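The complex appears here minus one protein chain, its other protein chains still in place.
As written, the chain order gives the labels A and B, with residue 1 at the start of each chain.
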Amino acid sequence: MLSAYFEIRNLKIDYKTYEKQQNVLDIERIAIEKGKTYGVVGESGSGKTVLALAIMGLLPCPPGIIKSGEIIFDGEDLLKKNNKEMAQKYRGRRIAMIFQDPMSTLNPVFTVGYQMMQVIRQHQNLNKKEAYKKAIEMIQVVKLPDAEDIMKKYPHQLSGGQRQRIIIAMALACGAEFLIADEPTRNLDVTIQASILKLMKELQKKFGVTVLFIANNLSLVSTFCDEIAILHDGKIAEQGRVKDVIGSPQNYYTKILINSVTKGESVVRKKQERDEVLLEVKSLKKYFPVKKRKSERLFVKAVDDVDLKIYKGEVVGIVGESGCGKSTLVNTILNLHEPTSGEVLFEGKNIFQLDKNQLRKTRKDIQIVFQDPYWSLNPRWLVKDIVSEPIKVHEKLNSISILKRVEDLLELVGLPKSSAFKYPHEFSGGQRQRIAIARALAVNPKLVVLDEPTSSIDVISQAQILELLKELRERLGLTNILISHDLSVVNYMADKVIIMYLGKIVEYGDAAEVFKNPLHPYTKALFNSIPTLESSDIESLATLEGNVPSAINPPSGCRFHTRCSMANERCSREMPVMKEYSNNHSTACFLYEQ
Amino acid sequence: MDSRIYNLMEIIRPRVKEVGFSFYLLKKNKLTLAAFYVIVALFVLAILAPYIVPYPSHISDEANVANKLLPPSGEYLFGTDELGRDIFSRVIYGIRISLTTAILAVGLAIIIGVPLGAIAGTIGGWVDEVIMRITDIFLSFPPLLLAIAIVSIVGSSLNNAIIAIALSWWPWYTRLVRGQAVSLKERKFIQAAEAIGTSKWKIIFSHVVPNTISPVIVQASMDMGGVILTIASLSFLGLGAQAPTPEWGLMINTSRNYFLNAWWYSIFPGLAIFITVLAFNLLGDGFREIMDPKTRKR
Partner (left out) sequence: MISYIIRRLSLGIIVLLGVITITFTIARIIPSDPAAKWAGPRATQEQIQKAREHLGLDKPLIVQYWRYLKDCIKGDLGYSLRTHQPIKEELKAFIPATLELVIIAFIFATIIGIPLGIYSAKMKDQLLDHLSRLFSIGAVSLPTFWVGLFLQLIFYNKLELLPLGGQVSNEIKILYEIPRVTGMLLFDCILTSNWVVFFDALKHYILPCITIALYPIGLVARMTRSALLEVLNEDYIIAAKSYGLKDRKVLWVYALKNTLGSTAIVLTLSLGYTLVDTFLVEAIFSWPGLGNYVATAVTTLDYPAIIGVTIFSTACYVILNLVADIIIALDPRVRL
């Protein structure tokens, strides 16, 4: 049988574990034509990294066992090559890999230049000078300025986006023709992600590279690739041309995946009677001191002069990239640290001037559900102890009534009563998040902060958790603050949305309005940089130039002016103030002054 | 109460599974398993020592000069010492002494070290600074030297040796637990507890400390060997056990005067030290591997 340029046939890989030998990958066929882009979509644990490592011949065996199959690359079966041959002829030279975490992929104790030159000289017969030149050239190819300067830097001195560019440069430095990208943008902000994707696409065309693109985000993969395969539990659920798979999904799992992305906006967006303010934040500042340099004292201005009001019964979404101050804002509201200045009024009382007893009471009224249910539950406690922790702190009940309450709470969040006597590790991610929600609800709080409640659980559970949150909100009349980087989640859940950039709120308003008609240039860039199932190709995504400036020394005037395409001289001089643009929709930008 | 029955099963089942998994890992590592059996055997011998040794009275300073320095024979398996006592009986009885002193010393070090480390790591700030500088000071003594200095001045006895060892050993636990506590703080359940309003002490002792148990157990099992060696060394210098205690280090010290004529006198206590320490070190190594989350991930 004539094979494609790259082809996987009947690949079966097992993992040997304590209880049994388990099949982790069972792929019938993946075929990629030269120059094409093939995407594999799968959640964590679906076997996608195993696939990448198996192709590179770097799968650790044991515990991995390659049971059968062929990986054919340009007419040769890679599985039949020994380690030496792979190293000399294939790895780096013809097939290169881009790993998910750019920080841990670069060796921290060598300079970027040294590592690049090592790779270049391994494959090309160049002397030091020539290798140096080649490395500089590659750094320019990936569009990083000051190549000479970057060569001298250590990985930790670069930003995430810069590191990923270096890694792409290294992968391409020796003329690899086949590139495996394993979640190359996983830990990057969306605006950076868009620019990295664009770069990859551009270089793919320039160097005529074939790409196997692996990620957990369906929209991302479908935008980037020609063909896709949906990987679920090590097996391909569905594969084919992007249009076909997305347009008319056949498989049950694919449908859920697609649904999870296009959940659309909230149907029950009730008009709020806006009379009772639950929480008010007034010119809140939180500066963290950093190391003194000479006599000057420096601060990270994590939250800088933020005002907001949250009414009873509202769900307010806070959106922004990492470092925008959203977590600091929430931690301050939770009274986990003192603000530098400003006030947080909960039911009219400043929470930083409360005495011990009042503070305790406020703590009872404000609860939080964290992002990762694996990290937020004490692994050594039984579920009943976890859920009852707030009850024990705030109420005096005997153990029988506490247990009764716990069981009720568990039922409320859709878990069986018997869960009370299990440990967190016996549950799946989605179930753990339910436990976390039960804990947050245990003492009937008035405000529940949801910190990325769905971002680290699988897609199927995601949908269920969102459903549950929505239901609970209606049933208990909760007020929520929802932090998420996933705009579709915010769109689905929130009544109001706040956009933050570098410690400041740049836009604020009713969610429906903001999503339909974003005003601030940053909001627009943010919204448009996220690939959706509708985005036709990578080129259509918006990107932002440069890096997020340092919060220690933020730009003067409008903080966004350094990266804003609409900025003029005034923006760098003056700080725009929040102005209401239309009903319940405000922004801080000079473009909308009149 | 009817619905509580199933709860019991729910509690027991995962625990059994967990223990079974540990045993599975233990079995995979033959050397660790062997060490485990040796240690079990040592404990059994230690407990039964007074009943099974051939000459129980020989652990005192009872002299029987007619039989002094006899080579190993059927009657005296390991030969006799300068007072005609059965070395075999004394070596077996020595297990008891070494194990109890080592457990007491390690236990004392844990009792001092773990809470300090948990407090330093959880509270942070100047409390952390002060506690850690004090540990730094204790750790800047070369190993064993502080114990030697303390015992030689306070007075030589096994009890003082135990206290001295604990005093020079606790900082290791403080460091270990502090590191664990700091990384636990990153875990959100600590923040969640804070947000709930749980008090600092409750957080330290019911959230932080229980989560440091397995690294502490690993460390303790690895330290047992070192501590046994240290006790023997102190006794060898005359700083630990005093005659007629059948302590191995002390026996070797006494044997120095006779060792060119009576090789058995020093060889057997030394072998006993070696086997015991080796078994603990192997077990500690294996424990570290078994408890390592990387290994436990299935």
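Just so we're on the same page, a contact is a pair of C-beta atoms (placed from the backbone, for glycine too) under 8 Å apart; a residue touches a chain by one contact, two chains touch by 3 or more.
In this text, all values refer to a predicted model and were calculated from it rather than measured experimentally.
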{"item": "Chains in view touching the one left out", "value": "A, B"}
{"item": "Identified contact with the non-displayed chain, of B:Pro54, B:Gly107 or B:Pro143", "value": "B:Pro143"}
{"item": "Omitted-chain contact residue, chosen from A:Met170, A:Ile366 or A:Ile457", "value": "A:Met170"}
{"item": "Interface residues of subunit B (partner: the chain not displayed)", "value": "31, 133-134, 136-138, 140-146, 148-150, 152-155, 225, 229, 232-233, 236-239, 249, 252, 255-256, 259-260, 263, 266-267, 269-270, 273-274, 277-278, 281-282, 285, 294"}
{"item": "On subunit A, residues whose C-beta touches the chain left out of the figure", "value": "53, 56, 58, 83, 87-88, 90-93, 96-97, 99, 101, 104-110, 118-119, 122-123, 154, 156, 167, 170-171, 174"}
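To be clear about the criterion, only the chains that are shown with their structure count from here on.
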{"item": "Averaged-CA centre spacing for the pair subunit B and subunit A, given as whole angstrom", "value": "46"}
{"item": "Subunit B-touching residues of subunit A, taken from the complex the two chains share", "value": "17-19, 331, 334-336, 359-360, 363-364, 366-368, 370-372, 375-382, 386, 389-390, 393-394, 417-418, 420-423, 426, 436, 439"}
{"item": "Parts of subunit B lying in touch with subunit A, wherever the complex brings them together", "value": "3, 6-7, 10-11, 14, 21, 24-25, 186-189, 191-199, 207, 210-211, 213, 298"}
